[in-house]
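Every protein chain except one is present and positioned as in the full complex.
For reference, chains read A and B in written order, and residue numbers begin at 1 within each chain.
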Amino acid sequence: MNHLRIPGVLVVLAASVAVIGCGKKEEPKTAAPAAAPAAAAPAAKPEMVVKIGHVAPLTGPIAHLGKDNENGARLAVDDANAKKIEIDGKVIKFELLGEDDQADPKTGTVVAQKLVDAKVAGVVGHLNSGTTIPASAIYNQAGFPQISPSATNPKYTEQGFKTAFRVMANDIQQGSVIGVYAVKDMGAKKIAIIDDRTAYGQGLADEVEKAAKANGATIVAREFTNDKATDFKAILTKIKAKNPDVIFLGGMDAVGGPMLKQMKELGIKAKFTTGDGGCSPELIKLAGPASEGVICSQAGLPVDKLPNGQKFVADFTKKYGQIQIYSPYSYDAVMVLIDAMKRANSVDPAKYLPEVGKTAYDGVTGKIEFDEKGDIKNGAITVFEIKDGKLVTLKSEGGAMAAAAAPAPAAAAPAAAPAPAPTPEAKK
Amino acid sequence: MNTRIRKSGPGRQHWWALLLIGAVLLAVPFVAALGGQAWVRIANFAILYVFLALGLNIVVGYAGLLDLGYVAFYAVGAYVYALLASPHFGIHLPFWVILPLGAALACLFGVLLGSPTLKLRGDYLAIVTLGFGEIIRIFLNNLNAPINVTNGAQGITLIDPIRIGDFSFAQTSIILGVSVSGPQKYYFLLVALAIMIIIINVRLQDSRVGRAWQAIREDEVAAKACGINTRNIKLLAFAMGASFGGVAGGVFSAMQGFVSPESFSLMESITILAMVVLGGMGHIPGVILGAVLLTALPEALRYGIQPLQQALFGRMIVDPESLRMLVFGLALVLVMRFRPAGLWPSSQRRRELAESAD
Partner (left out) sequence: MDTLLQQLINGLTLGAVYALVALGYTMVYGIIGLINFAHGEVVMIGTMVAFTVIVALAGSGMPPLVVLAIGLLVSVLVCMVLGWALERVAYRPLRHAPRLTPLITAIGMSIVLQNVAMIIWGRNYITFPPMIDKKIYEVGGASFTNVQVAIVTLAALVMLGLIYLVHRTRIGMAMRATAQNPHVASLMGVDINRVIAMAFIIGSALGAVAGCMVGSYYEIAHYQMGFMLGLKAFTAAVLGGIGNLAGAMAGGLLLGVIEALGAGYIGDLTGDFLGSHYQDIFAFIVLIIVLMFRPSGLFGERTGDRA
């Protein structure tokens, strides 16, 4: 009951902010230059502040994922600062500028510009493809690297920007692994596919459909919902009538949770599979016992199996609590930036940008290397099953495995799967 | 009609005022750039919203038709530009072809929406227009199959910036020894368009059509009795309002280089309506003020809240992001509470209010 008293305080507080807040817009002008020349520190070794931007939605329906991303990046910055990294003879103090793009493309570009103005050395973000793509043009012009920990829309890296990278397998890579897994390992003959009509859900579902068809399964139903919906009984009833072996959802955990419960209420026995957006502890929390037996995939290797990963999980949970989905990737994205700076022995984007492309870094999500476009090379995909309320690793389709699996759907639908051979215009 | 314009047209004092406004408009992008190019971008969005708010003002402010789906026309304009100037279909038409085309198509959609809803009044109209806005958005989101028209939720990338010959609006270039960035160039383009739209609005307001709209707003039955063809005049309001939205959409596409349906949500329609009402419905300077304020306020709060909390309490008590929207909502409530006719209502409207309050 105690926290019910908060609103009153807030209203007063907010009202006072409203009055004064408007007059405050000139502030950053003085703040930004003040922070930059902090290089001249009186310490024995000269210290230098390097700013790294981070963008994700911190308000709105997927704000919890945005905060998770930011926390991952923040942990990386703290870890790097603890190591007292030296570049070009100076001890570097990294600083994270966390921004909120509200998952809105328009705000995304304003925030991107704000980071350019603040002269960050690089950006980790954005979370959604919808904001990542318009912002990438701005970062490209400013000439510093952008690494998205979670934008999976293939178009992001197909624009020919040499500053755009991602540490997350794109939809094509991930979709084909799940599609093949459903047919080969789960023995599915009839598959029903649902997507949430977001760029992510649609992209992933299309790839799963292609891969499943190429491997001989039939798609008995293709249904749709939206990312704010909570009632799925109408489409589930329709799917039930088609009697599929496997149901795949291209969507987030907030959709998957209630959907699983409603499947149970309708007596649907089909196995449920989903991609990384639903492969989270949140799904288990939201679906409860109905999540038992769910098969889902995440890009990268299982975090807790890697030596670096275990430490990350322990540190992160201690500091911020439960990992949602993408924080390990935003952690790695920051580390990749710092690693490139170290190799170039410079924090100047013009100097270290080429090094980002040559990254070979052992991150908490696995080995990170980029291809010509900036996509993660041979992005490993791990398949999980939910057992006793925990995500249990079934298998990892790492490196060579993923490469072998990819050409199969490509042969079946050559027009739609440009992943294996980068198109000529991709390179600027 | 001509005499009227001359009478209310610029006198000697007005010329000075206009000159001053001109000088300020010229200086804005360079002054804003001192605080960072982000502020120039914010200024650009503010002007874009001025377009939208002025367009909606014709429908809501002049003709008194509550439209909650205005964003649909914005979306139509944006997609027309995106489809005709991007690698999606491999078509790259110049902007001076597409912008009028977008306006025309948006105009057509305005009539399409208007015709079945003419009989409806007030809040029934509101919900139908709201539905119309959602219908357009959902179609844009789903028209990637069976034929890929809009590329669905993935959106359309690599849209051409506005280009005149070799002069591209996307890059920084040196003009007369001054370095002008991409956003600054768009700023001048937007201001030019805005001036055009404002002139059209002022002329409309004082024209026969404008008076007919106001007559319908005040009393539709009486207007009809006076021989006004209410059906055509209402349709005209929808069509005019929609075409402004179409132009705004086209510029938005070019500026962003990327469009996807998520930019055209219901919340956007509501924000534009809030601008019109907050500023002062039916009053052009008020509407402009509303648009500029509501675009700048959330951004100012983005910059302001964090340092302010630090200064007041020495630490962060509440996430600045959570507070930003909260303050925005409170501002809407408070302005409406203390200035129910908007921040800057027309003098006529203010008088009416004073009368009805008795």
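The working rule: a residue touches a chain if its C-beta (ideal position, glycine included) is under 8 Å from a C-beta of that chain, and two chains touch if they have at least 3 such contacts.
Only a predicted model underlies this, so the values are computations on that prediction, with no experimental measurement involved.
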Next on the checklist: For the chain left out of this view, which of A:Gly187, A:Gly216, A:Gly288 or A:Pro354 touches it?
Outcome noted: A:Gly288
Item to check | Per the touch definition above, residue among A:Tyr139, A:Phe165 or A:Phe224 touching the missing chain | outcome: A:Phe224
Checklist outcome for this item: Checked against the full complex, the residue among B:Gly22, B:Gly122 or B:Pro285 that touches the missing chain is B:Gly122
Checklist entry - Residues on subunit B that touch the omitted chain in the whole complex? => result 60, 64, 66, 116-117, 119-124, 126-128, 130-132, 134-135, 138, 141-142, 146, 220-221, 266, 270, 273-274, 277-278, 281, 318-319, 322-323, 325-326, 328-333, 336-337, 340-341, 349, 353, 356-357
Item to check | Contact footprint on subunit A, counting only the chain that is left out | outcome: 1, 3-4, 6-7, 10, 59-61, 63-64, 67, 197, 222-226, 228-231, 233-235, 237-238, 240-241, 253-254, 257-258, 261, 265-267, 282, 285-286, 288
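In the analysis below, only the chains that are shown with their structure count from here on.
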Next on the checklist: On a C-alpha centroid basis, what's the spacing between subunit A and subunit B, in Å?
Outcome noted: 33
Item to check | Residue ranges of subunit B in contact with subunit A within the complex | outcome: 34-38, 40-42, 45, 141-142, 144, 152-155, 157-158, 170-171, 182-183, 252, 256-260, 262-263, 296-297, 299-305, 307-309, 317-319, 321-327, 330-331, 334
Item to check | Contacting residues of subunit A [partner subunit B, same complex] | outcome: 10-11, 13-15, 17-18, 20-29, 31-32, 58-59, 63, 100, 103-106, 109-111, 113-114, 116-118, 129-130, 133-134, 137, 141, 153, 155, 158-159, 197-199, 201-203, 224
